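Please see the structure below; I have some questions.
Only one protein chain is missing; all other protein chains are in place.
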Amino acid sequence: MNISNWTAPDPFVTTPDMLIRLVVGLLALAAFVGANATILVYVERKVAGFIQRRPGPFEVGPQGILQTIADAAKLIGKQLVTPRGSDGFLFWLAPIVGFLPVFVMFLPIPWGESTYVVQSDVGVLLILAFAGFGVLSLCLAGWASASKWGLIGAARAVAQSVGYEIPLLLAVLAVCFSHGSMDLMAIVKEQGGWPWQWNVATQPLAFFIYFVCALAETNRAPFDLPEAESELTAGFHTEYSGMGFGLFFLAEYANMIVVCSMATALFLGGFQGPAAPGPWWFLLKVYGLLLVMMWMRWTYPRVRFDQLLNLNWKWLLPLATLNLLATAVALKL
Amino acid sequence: MSGRNLSFPKLCALGGDMGQMGIAEIHHVRPSQVRGAASLLLDRGWFIETIACLDLREGILVNYFYAHFTEPGRIVVRTLVQREEPEVPSIADIFQGAEWHEREAAEMSGVRFPGNPNPLPLLLSEDEESHPLQKAFEDRKPISNIVDEFIKAECWPAFISREEIEAEAEKRAEEAAAAKAAADAPAAPKAAKAAKEAEA
Amino acid sequence: MMENAAKALFAFYCLAIAVGAIGAVRAENLVRALVGLILALFGVAGMYLLLDTPLLALMQLLIYAGAVVVLVFFAIMLTRTSDGFDEARPRPMRAYLFALLAAAVPGLILAWTVTRHPVPSEAKPAAVGVALLGKGLLENYVLAFELISVVLLVAMSGAVVLAFRHKGGGK
Partner (left out) sequence: MSVFPKGDFYTRHFQPSGKEETLVVNMGPQHPSTHGVLRIIVELDGEYILRCEPVLGYVHRMHEKMGENRSWVQYWPNTGRVDYLHALAWNWAYAGAVEKLAGIEVPERAEYIRVITCELNRVSSHLLWWGAYLLDLGAFTPIMYAFDDREEIMDMLQMPTGSRLTYCYYRFGGVSADLSDEFLKRLSRFIPYLRSRLPMYRDLVTENVILRKRVEDVGHIDEDMCRRYGCTGPVVRGAGVAYDVRKAEPYSVYDRFDFRIPTYPEADAFARYMVRMDEIEESLKIIEQAIATIPDGPYLSKSAPKPKWSAPKGEACFAVEGARGKITYYVASDGGRTPYRVKLRSPSYCNLSCFAEAAKGVILADAVSILGSLDLVIPEIDR
């Protein structure tokens, strides 16, 4: 077998200019993820403040806009403590495993007609495949920290994300069915600029299921059971200090952006907008969804673990299956 | 309110006044009768409020406070135990809530409650040896100085001699007579209190 | 330039698979072994990418690294295997020898076959589209495909039965 004359190894990168695009894109994404997390934390705290009738961050910088930067500096400066009895290697591997896949998940997202990093006909699959690593990192974190709270948090994380991944996949599949494609760019382009031309109009149930599952997958309230503060102190990241915790935090916010971007692309017409399509529409929609997520977090109590699983297996999963079947039947007709 | 008769067998009802001292009835029992009293009270729907121990010259006075959800009043069942052998059988199997009260009394006042399912220190540190609510010898007062109830010889525990009780009763009677004589206008409802204040 | 990149990637993926596999076998702790397995799975996914089948590569990640590994993790956590069990004991030299033998024999046979009967490879691996793959699975190979599902069903039922028996026995 002669391997010397393989020319095009990687389907995502077949030409040098694509490689350049990839490298530049990754660098831009790194900046975007960091900046966005900072902005989102600030926005989240301001939204929380607004909902709770208090000013929110106020002291550092005008209107407290430098607060998150100060917090980040504090997190970076803190000592990294490895708890006694923990598995040091896995303990520090976990936050990295949680954070790195985020970059890959950003790759196929179509920000605008020409603003993207890679265009792949399996873009949806790429995001979903790497989304699975989040739970792995939670497991590793909970297990390696030799804390019983961590262990319980990890067990919860597994049961929760394994369960919610299925209706999420089914909801996404329904959209992919109706477009006959797993390419996010193609799906966006087939939708129009006006809300009634978006997929949410034809697939409202899928959108609802997707959003609920996305909340659960990103461990956001009311489904934040793996870290359920009042029950498990902090669940899987109880023992983490400094940037160990910071990476989980960053990953959580990055994951939020990813699921909202995917929702925007799949259901809300992506960068298509009434007047002029473009990345601003995309960002606007993503931030709108993020605001909804924050709103829910500061409004609802946390569900109980058995209720969470009941909701998934007794409601979302059958509904998602029915929705998929209905979509298939409708397409055949 | 007072005057309700619980008719404990061989129990000494020793007065008490809801209006004046907040205790409707006081029953003085022997340590062996504490459990009987507790089950009787549970049957009649009373609940345990607390257990309080008084460190006295004669021994340790263990008070069980009971109250009722629908009837007014408060019943105190008290028993005097010797300092050398401070033991009262536990009522934690009758009133489960008494388990903690007993544990608290045990570590604070040094009374032992054999039969308590969980005889661990509750509020104090696990290696604490002393009993904080036990008084120094010179601070201990005789029972008659504090517990203001009518003394009946059969109510007293066997380890206090009959002579002591009779002497105490005599002294009480004399004091009461003197107080009565001293008070000019005993017609007021608070006469007894006034007398006591004058005495104090 | 892309050729060299391909070779470098191939070496990288090989290294990942080898390191992961050795790690999985050598680790004294089941979770570390699992991490080794994940690394190896990643390497394999990379190999799929090199063969221009991104769908298979992503499926490998989605199903094996994402789902199966997590379930294995769950199993490890539930059984609470800790230090002092079989896998943590030092192994005798003999065991290493046998392991080497078991790895070497199939390896040698494979190497011999490949060098003796080289497969004519194309300059550019032909991409298999999703549609083609679906057609293949549901038309030409539908029986095999369905049989695999039956195997999975049996395995799942067995797991359920075992779990229930375990629970009943515990009480």
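The first chain written gets the first letter, and so on, giving A, B and C; residue counts start at 1 in each chain.
Just so we're on the same page, a residue touches a chain if its C-beta (ideal position, glycine included) is under 8 Å from a C-beta of that chain, and two chains touch if they have at least 3 such contacts.
These figures come from a predicted structure and were not determined experimentally.
Shown as candidates are A:A228, A:L268, A:V286 or A:L324; the residue that touches the absent chain is A:A228. When the missing chain is restored to the complex, the residue among A:W143, A:F236 or A:F249 that touches it is A:W143. As for the chain not pictured, it touches chain A at residues 48, 51-54, 85-86, 143, 146, 148-149, 151-152, 155-156, 221-222, 224, 228-233, 297-307. What chain B contributes to its contact with the hidden chain is residues 18, 20-23, 42, 45-50, 52, 54-55, 63, 65, 67, 69-70, 72-74, 76, 94-100, 108, 118, 120-126, 132-133, 135, 141, 145-148, 190, 193-194, 196-197, 199-200.
Everything that follows uses one rule, which is that only the chains that are shown with their structure count from here on.
Under the stated contact rule, the graph of chain-to-chain touches falls outside the line, ring, star and complete shapes.
Centre to centre, using the average C-alpha position, chain A and chain B are separated by 67 Å.
With centres taken as mean Cα positions, chain C sits 77 Å from chain B. Under the contact definition stated at the top, not a single residue of chain A touches 2 or more other chains. Chain contact summary for the complex, chain C toward chain A: residues 1-3, 5-7, 9-10, 29, 31-32, 35, 38, 49-50, 52, 54-55, 58-59, 61-62, 65-67, 69-71, 73-74, 77-78, 114, 118-119, 121, 123-125, 127, 129-130. Taken in their complex, chain A has these residues touching chain C: 1-12, 14-16, 19, 87, 89-90, 93, 120-122, 125-126, 128-133, 135-136, 139-140, 143-144, 151, 154-155, 158-159, 161-162, 165, 182.
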